[in-house]
Structures are given as structure tokens and as C-alpha cells.
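Here the structure is laid out as C-alpha cells; the discussion comes afterwards.
Shown here: the complex without one of its protein chains, the others still in place.
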Amino acid sequence: MISLASYLVISMILFVVGLMVMIARKNIVAILLGIELVLNAAALNFVAYSKFVTNNLDGHIFALFIIVVAAAEAAVGLAIVIRFFQLKETIHIDEATQLRN
Amino acid sequence: MFLNTLFVMSALLTVVCAVLVLTTKNIMHSCVFLLGSLIGIAGLYATLGADFVAVTQVMVYVGGVVILMLFAVMLTGGKDFISKAQNLMGLAPTMGNTWTYAVAGLVGLVFLLTNIQLLSRLGTMSKLKNDGAFESTVNKIGHLLVKDHVLSFEISSVLLLGALVGAAIIARPRKQ
Amino acid sequence: MNQTVVSFLSQYEFFDHLTNIFGANSLLLTILIFVTFSVVFVAVAATIGGLGTYAERKISADIQMRMGPNRVGPYGLLQFLADGVKMMMKEDIMPRTADKFLFYLAPLMCLLGVFATLAVLPVSSGFTLTDLNVGVFYLIAISSLVGVGVFLGGYASNSKWSMLGGMRGASQIISYEIPVTLSVLAITLLSGSMSFGKITDLQAGFITNWFIFHNPFAFLAFIVYFVGAMAETNRAPFDLPEAESELVSGYHTEYTGMRFGFFALAEYIEVFVVSAVAAALFLGGYNLPFHISIDFLPIQFVQLSILVGKALMLYYVVIWARWTFPRLRVDHLMSVCWKYLTPIAIFNLVGCAVWMVAFKGQSLAQLIFGH
Partner (left out) sequence: MEYSIGNIAPIFLCPFFAFVINAFFGKKLPRQGDWLAVLAIFISFIFSLRIFLDFAGSTFATDYYIHKVFNWFDLSAGGQTFKVDMGIYIDNMGAIMLLMVTGVATLIHLFSTWYMHDDPRYGRFFVYVSLFTSAMLGLVLSDNLLSVFIFWELMGFCSYSLIGFYYEKEKAGDASLKAFMTTRVGDVFFLLGIVAIWQLVGSVNFVDIYAAIAEGKFVGQQVLGISLATFAGFCVFMGTIGKSAQFPLQVWLPDAMMGPTPCSALIHAATMVAAGVYLSLRTYPLMVAGELTQFIALIGAITAFGAATIALVQTDLKAVLAFSTISQLGYMVMGVGVGSYNAAFMHLITHAVFKACLFLSAGSIIHSVHEQEMPKLGGLRKKLPYTFIAMMCCTLAIAGVPFFAGFVSKDRILGDALFWGVFAGQSKIWAIVPILGFAGAFLTAFYMFRMMFLTFFGKPRDHHIYDHCHEEHISFNSNVPLLILTVFTLGFWYCGTLTGQSFGKVFGSKTEWFKILVEAPRVERFVGRTREPFSAVDTRVKAELPKAVYEHQTGYVGPAAGDEHGIHKAHLIGAIASIFIAFGGIFLAFLMYIKGSVKPLADTFSGWTTALKNRYYFDDFYVGVVIQKGMIPFNRFLAWFDMGVYDRFAIDGWAKVNRVAFRASRWFDDVVVDAIGVDGTGVAVNLFNLVLRIVQSGKIQFYFVVLILTLASYIWTINL
């Protein structure tokens, strides 16, 4: 039951679901949720490969870095969302069509 | 047996919660389901023997998701999404409509097929190399972080600092 | 695998009888033992939490020179049971505009966060459910679920007081996690491990071996940890999320009956847990001041009572602080965290690291009295 393929399938489902969240949702915060899912799918892949293929802990390190990057991404992303909300008073993604103002 | 049970539970939690993130209409519910999904992933890490990563996952994402929820509430207002019944065609800010879901489903399908196409070749690879007893990864990860991966470790610290400062600058209200 | 209660019990003779009954290496036996102990733990913890409400009222009465509860049972000791029965009997009201799903989920999440910490709580050398090698880390991580519960409770009620309380709770808990984690990290640095068992074992022996007396930084770290933990558990003087004079009752304003009881219970158990953790990390844990074979089963109960005793003493301090100090203002709360506790915690961490390098890990007492 516990095999590389099972983890990869879970990771794949997570990834595709995250993708669909990013495409289907119109709320920027929801899109950030999707990004988290996608990043976690990747991290899960790394750890799974680390366990089943490479047999060292580099995958774990990579997963940790993905968590770090996700944190940084969320911080900057949310800051941008705040600015966007201050300007447009909405966080509907379709309002974000202009590069300035 | 124990590990298998844990794996099944975690996998189910992960996948079901992820799908619920996609389908639920309330952004707050989405956040909660995301939390569930991420904790499920932590469980999957645990089944992979990655104890440190698993706990880090919980540690970071529980706080992170709370922040996301906070923002979701602050920026969209909670009340609208409780009192108004959502129909799938409605253009409420949190949701897409049928059209977007259709596109998303299509794209997801395409990508799913692509992934399956890729994964179908992995049959030869999926051999469990490390089937030994569970051993702590904390010390090893610590050593790796300050020896082999010290550069990326430092860079990630700079990245975090940059993100922190950048976020503070971006989010600062500007006087017009 | 980690040291668990199962592997501890397996050294005794009666375990052989059990294996004879269930078959060797039986998963069923393992699960049975775990479940038994978990239930006992939860029950005991719930009792302690319930008694906490009694203690709170009794101590506050003492401080305010009143009698306190004294009708139900001897010295009013069964008051909490009466309260519990009352809560269960009460009508479970939910506001019409509340978010039903989250409204149900929130108190459970609080309880989940608290009870999950019991899994690694080092009550004794043998009875600890499991001695994870990332135990400390796990405890900190999982206990932040309480923050989620608090926030969701505030949000789901769809009431402005609840919302404000929830917001405050979320920001407060997340903020105070940082100095607490950094202080605990200092202990991790001193012990070289994140396992509660190992940390406690390192403090075996006389009182000078306790980590709180290991070096001045560790002492400061204990204070930072204790203050931060009080804030994390929303105890006075940091009880902004449930400040009754400002927010009616904060995030659980709209909760009644047993759901309110869950919130209250979670809070009281959490106070006990953080006190126990403080005792385990800084105050020597379950160690007796002299060496004794832990194989003798009753010793486990002695150890258990030592840890619980230490924890209860800290518990008393927490209640004492509540009835002594005035509540902080919101901005003061944040500045205490970010401008004082966090820098001090970072300073402690660096100081501990320097200490470890400079004195080769010897404690203050070792430096003074020799080995």
C-alpha cells in the first residue's frame, strides 16, 4: 500500500486540484490557497522520492525550503492583496487587469 | 499495519479536503479544508518517516492558514458569505461561476492525463530502497542544513527577510 | 521506534500475560493500551481542567477574602461537576446567521489542539504516551490549533464582539508563539534534543541540574516562556480575546452549553499543559532529586505526582497572576510581544549558544562547584 506510486498519485491529485482552484476561483485569497496546495504537492513529491529513490535526506531539505518559499510567497502575496484591496476595494481577480493604478 | 492505517487516513484527509477546497463556496470553509489537507500532508510525511518535515508542516501552516483566514475575512467580509445563498451562476467575489469551473475542470483533466501519462512510466522506479527502522531525521537535517546546504539555507534566510521587508513596504498605506 | 508506554510496559511480567491473551506483537494489544491510556489521560486532564475552574474560584476568593464555592461536596470540591452537569443540560443555542459548520468545528478544534498535546506530555518516565524525538516541536505546533479554534469560534458566531475577540485571539496567539518557540529553542540548544524524555533526563539529580539554573539566559528564557505561554492561553493579564469589559465575552460570546464548556475546558487544560511543559523543560520534570530505579512501577506514580505537583504550582501562579494584574491594552499587548519578549528571546537564544560554546556546555553550578 505504501509505495512511491501512491504518494505520487496523491501528489498529482493535490496538484491538479490546486491548479483548478487557481483557475476556477475569482477570489485572490482563494487563489493563494490553490498556490499552497500546488506547492505542497511538489513538497510531498520531494519527500516521497527522498524516501523511495535517493535514500538520503536532500528531499526533506527541499521540502523545508519549499515551506520557506511558500511562507515568503504568502507574505508578499498578502501584502499585494492588501494594496490591491486599498485601491479597488475588492479582491476579485478580474479587477486586476492594469499594471498601475 | 499501523503505518498503512495512518497512510490511508492521511491520504483520504488530504484528497478529500483538497477537493472540498475546490468545491466549497465559502472562502472560510476553504481555508479550514486547506488546513485539513495540509495536516493530512503532514500525516503523509509522517508515514514517510519525515518527522521533522511533518511537524514543520503543521507548525507553519496552522499559523499560516489562520493568517489567510484573517485576511479572507478582513478583505471580503464574513457576513455576505453566510447570509447569501450562493448559486453556481452567481458572480460572488469568492467564487467562480460555472464557466470558470468548466474551464478549470477541463484544464485539470488535461493536466491529470498528462501526469498519468508521466506516472505510467514509474512502475520500474517504485522500489522501496530504505525499508529500515524508523530513525530520527532531526540531527541529520540539522547537519545537512549547516553543511551541505548552508548556502541555500542562508539564501532562504535572506529571502525571508526580503519578503518581510517587501511585504511591509507594499502593505504600508500610502498617502495620496 | 520511539519510547512509548507500550514498550515501557512490555518489560513487566503482566505484559506477558497480555501477549498470551492477544497474541505476540498484536496490533490490537498496542491499540488497546494506547486507547486505555489516552482515555485515562484525557479523563484526568479533563478532571484537572474542571478542578481548575474550582481552583480559580477558590483562589480568587482567597485573594479577595471571600469564601468561594463551598456548597457542593466537601469544601465545594464537586462544584465543577455540578457546573458540568449544568452545561450539558443547557440548551444548545446557535445564532441563526452563524456559520454552522465552523460553529460546530471551532470548540472541537480547541479541544483537539489541547488533547493532542497530551500525547507527548512527559508525565513520567514510563507513562508518557509516546516520547517523540520531535516532541517539543510537535507540542508547540499542534497547540497552535487552539488559535484556529479561537478564531473560527469568533468568526462563525457572526457577532461583532465574537469577531473582534477572534481577531485578537488569532493575532495574539500567533504573535506570542514566537517568543515561546524561541525560548523553547534555547532549551533545545542546551539539551541537544527535542525529545521531552531526553530533556528531562538531562535534568536528573539535584535542583542545580534544572535547566532554569543552567545559565542566566535559561532563567530569562523561562520567564519569557512563562509570560508568553500565559498570553498564548489567553490568561489574564493577557485575556484580551475574552475581555468581558470590552467584548462581552469575546470569541465565545454566542456559545452556550457544552460548546462553551469545551472552550473553557480547553483553556484550563491548556494552562495545565503549558505549566507541565514549563516544569518539564525548565524545572526538572518528573525527576526525583535522588537516583532511583524506574523499573519499580510505583515509582512511576511518584514521578507522575512530582510533575503534576510542579505543574500545579505553576498553575497556581497563573491564577494568582490573573487576580493580581490588570489587563493590558491591545497595543501594549503587541508591543510587549514584539518589542520586549521577542528581542529578549533572541538575545537568550544567542546567549545560550555563546554559553554552550564558551563553557563547553557546563552549567553554572558545574562551573561553580565542579562536577
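Every chain is named by a letter (A, B and C) in the order it is written, and numbering of its residues begins at 1.
In this text, contacts are C-beta pairs under 8 Å (C-beta built on N, C-alpha and C of every residue); 3 or more make two chains touch, one makes a residue touch a chain.
This structure is a prediction, so every number in the text was calculated from the model and none was measured.
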With touch defined as in the header, list the contact partners of the absent chain among those displayed. A, B
In the full complex, which of B:N4, B:T98, B:T114 or B:S157 touches the chain missing from this view? B:T114
Among A:L4, A:M22 or A:L39, exactly one should touch the missing chain; which is it? A:M22
What residue numbers in chain A mark contact with the hidden partner chain? 19, 22-23, 26, 31, 93-94, 96-98
List the chain B residues touching the unshown chain? 100, 103, 107, 110-111, 114, 117-118
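The criterion applied here is as follows: only the chains that are shown with their structure count from here on.
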Topology of the chain contact graph, where touching chains are joined (line, ring, star, complete, other): line
Chain B-chain C separation of Cα centroids, rounded to whole Å: 28
So the centre of each chain is just the mean of its C-alpha atoms; given that, what is the distance between chain A and chain B in Å? 6
Listing for chain A: what residues touch at least two other chains? none
Residues in chain C with touches to at least two other chains are numbered none
Within their complex, chain B touches chain A through residues 3-4, 7-8, 11, 14-15, 18-19, 21-22, 27, 30-31, 34, 37-38, 41, 44-45, 47-50, 52-53, 56-57, 60-61, 64, 67-68, 71-72, 75-76, 91, 93-96, 100-101, 103-105, 107-108, 111-112, 115-116, 119, 122-123, 125-130, 137, 140-141, 144-145, 148-149, 152, 156, 159-160, 162-164, 166-171, 173
Which of the residues in chain A come into contact with chain B in the complex? 1-10, 12-21, 23-27, 29-30, 32-34, 36-37, 40, 43-44, 47-48, 50-53, 55, 57-58, 60-61, 63-65, 67-76, 78-83, 85-86, 90-92
If you look only at chain C, which of its residues touch chain B in the complex? 1-2, 27, 30, 97-99, 101-102, 105, 132-134, 137-138, 140-142, 144-145, 147-148, 151-152, 155, 158, 163, 167, 170-171, 174, 177, 194
